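For this depiction, one protein chain was excluded, whereas all remaining protein chains were kept in their positions.
As written, the chains take the letters A, B and C, and residue 1 is the first residue of each chain.
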Amino acid sequence: MTQGTQSIHRETFVLNLGPQHPATHGVLRIKLTMDGEYIEDAEPVIGYGHRMQEKMGENRSYAKYLPNTARLDYVAAMFNTHGYVCAVERLAGIAVPERAEFIRVITAELNRVASHLLWVGAFLVDLGGFTPLLYTFDDREQILDLLEATTGARLTFCYYRFGGVCNDIDDDFVAGTRKFIAHLRSRMPMYHAFITKNIIFRKRCEEIAVISAETCRKFGATGPVIRGSGVAYDVRKLEPYSVYPRFNFNVPVYPEGDCMARYRVRMDEIEESLRILEQALDQLPGGPVMAEKVPRILKPAKGDCYFNVESARGTFGVRLVSDGTDKAYRLKLRSPCFSNLSLFQECSRGLLLPDALALLGSLDLVIPDIDR
Amino acid sequence: MSLENLTKKFLEIAVQSAPPAPGPDTPAAEPQPLVVATQHAVKGYDLDVTVPPERVLDAARIMDEAAFMLESITGVDWLAEQQLEVVYDYTCLVSGARVTVRARVPRATPELPSIEALHPGANWHEREAHDFFGLIFTGHPGLIALLLPEDATFHPLLKDFSA
Amino acid sequence: MWNYLKEIWLGTYSLMVGMWITLRLTFHRPVTVQYPYQTLKLPARFRGHVQLPLDANGKPKCVACMACARACPSNCITMEGHKPEGATRRELSKYTLDFTTCSLCGLCVESCNFDALEFSKDYNLASLDKGDYVMDLLKPAGKEQPK
Partner (left out) sequence: MIPQEIIWEVVRLTLYVVGLIAFAAFNAAYLSLAERKVPALFQLRYGPKEVGPYGLLQPVADGLKLMSKQLLVQDGTDVFLFKLAPVMVIVPAVMCLAVIPFSETVSARNISLGLLAVFSFSSVHVLGTMLGGWASYNKYASIAAARVVAQNIAYEIPLLLVVVALVMATHTCNLHEIVDQQAGAFWHWNVFRFQVSPLMPVSFLLFFICMLAEANRAPFDMYEAESELVAGAFTEYSGMGFGLFFIAEYANIVVGCSMATVLFLGGWHCPFGLLPGLHWFLIKLYVLCFCVIWVRWSFPRTQFYTLLNLSWKLLIPLAFINLVLTAVMLKIFG
């Protein structure tokens, strides 16, 4: 609001963005107090898709809760299951064989690439360009076919088990993944020419909705949002888990903090994940995919532990408190989109409506992951 | 900000919070800020600090000065000891070190100060803890329902909650 | 002034490249599958709803040990078994799967030691009445199995 207009009595009106709105990717309502097209205050109202996942975690045994974890952030479902399974393994002290760890990393990174591809398409639709969505979905379809051939499901995989994975990957999965890596690498220059260098896209994203590193830290935003603001915080590097230390990959960081930076972080992360996939496929050891004696009814020792995983949208943390029985005493799911959305109120003040939607799109939200 | 001087800072809180007079009704032993260094690989966090509820704000100030980020606030309902435990998870963005600050509050009067002023991210976490456990964070700007319907009076994650 | 003009020129050039890419992609073959007329071949491990394969002499291998009913997170399997006199092992008399609550996680198939359960390749299950989804798996599958 320019200084000149301060004196004029300005009447603000409340605009409801959602809960059914094409740009909210799920059932999220944002109460916008608008002054003309400028946003004075945006208050997200969540809870429309709340299923009390944490109570389900308490009244189901560990193994029976496994399918629920894929229903949290269903676009990158592997990471939720990975976080939950590793938390239980850390508490119960189960050692996972080498090959299973590699398979977990391979399927997780494939899921990250699929999630970022879906995000690029959906982000462009938010900005009004419809065609890139079809191209990214075409590429993502190949990943889903690969994962469907190994796990049996396309979106909510229930593939990991305590102590490994439920069935082994075969040769045409490995060959298919290598073919996919080569295919996507050949498509990336087209995406950069078609989207990144496009002047209209650059005008829509550069210097729009800048989020400072301090705001990200204060609100607990993680993942591509904080890496877009210049902080190289990646759980795979800072708190290495599984076999990630064996691969060399770098964490893309862009200091600007605007929508363009977050877009670039995700595009570079696709390339980094392809590098990880290649190295993982090269170093894939033989051996069993399940730990030998995993008790059918798991009763981990009393106590609590915390395990977090670098999901496609940020750190997905699981705090597990167990009291020795076969059901968790308390299961806390720290969802990345929950904190990423919490900074929307702060950062969208004074933005125009289309820019606020560009900010909302660049946060890459999955609403059931927020509502749990 | 290495873990050692973090531990020193946390121990200072113990000195300042000398208990006024051990009230007859404090059920558990006077909760000293136990500072236990744990192995990251085993427990998932490096420093486990138990803090009396009123010192939670100071712990948050230490964490804020050390440029830690608040990951999440977890409520745990210990029905046996009639206590509600609030667990704050902080993580350092640079070194990846992780600090867990715990505070125990009697179930009858579940009040503790809100750290929303230092970590605005806690705003939603505290509202969620209020939804699920009935914890009341004094000083919180808008402690209304976040995930549950506005008129919800029940707190589902309490152990004695029956649907 | 100079970089203003340069930015305009680069901008228009990027627009031209964008339009050339869309035009170039018109010559690619469409990738979409015309569903009712063409169907994709399902992978071997595709997880449709659960079914009871028949052994050599046409009877399900299930011995009604209720392992799958216990393993199911959402209790969709209800089953009864009986032991006909003179027979060595138990027989199944009732086996219904409530497909409305099944989350296709596969824990039941894994829990069965007699591999009496497997995933079907049945995906087009649209129906107007919710009752159709409480499937009685003992009845021989009426519908022909799509490939």
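In this section, contacts are C-beta pairs under 8 Å (C-beta built on N, C-alpha and C of every residue); 3 or more make two chains touch, one makes a residue touch a chain.
For clarity, every value in this text was computed on a predicted model and none was experimentally measured.
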Exercise for review: Using the whole complex, pick out the displayed chains that touch the missing one.
Suggested key: A, C
Point to revise | Listed residues A:P44, A:P97 or A:G129, member touching the removed chain | key: A:G129
**Study point:** Absent-chain contact - pick from A:F79, A:F201 or A:F219
**Key:** A:F201
Check your understanding: What residue numbers in chain C mark contact with the hidden partner chain?
Key -> 8, 15, 18-19, 21-23, 25-26, 28-32, 34
Check your understanding: For chain A, which residues lie in contact with the unshown chain of the complex?
Key -> 13, 15, 21-23, 37, 124-131, 134-135, 138, 198, 200-201, 203-204, 352-355, 357
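One rule holds for everything that comes next: only the chains that are shown with their structure count from here on.
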Exercise for review: Between the chains shown, work out who touches whom and classify the graph as line, ring, star, complete or other.
Suggested key: line
**Study point:** chain B and chain C, separation of their C-alpha mean positions in angstrom
**Key:** 44
Study note, to complete from the structure: CA centroids of chain A and chain C: separation to the nearest Å works out as 25
Practice item. List, in ascending order, every residue of chain B touching at least 2 other chains. Key: none
Review point. What does chain B use to touch chain A in their complex?
Key: 40, 42-45, 67, 69-72, 74, 76-77, 87, 89, 91, 93, 95-96, 98, 100, 119-121, 123-124, 132, 145-149, 156-157
Study note, to complete from the structure: Touching chain C in the complex, chain A uses residues 60, 63-68, 71, 131, 135, 138, 141, 145, 148-153, 156, 158, 166-167, 190, 193-194, 197-200, 296
Practice item. Would you tell me which residues of chain A are touching chain B in their complex? Key: 46-47, 50, 52, 54-55, 58, 87, 90, 217-222, 226, 231, 233, 235, 237-239, 303-308, 315, 317, 319, 321, 329-330, 332, 334, 338-339, 342-343, 346, 371-372
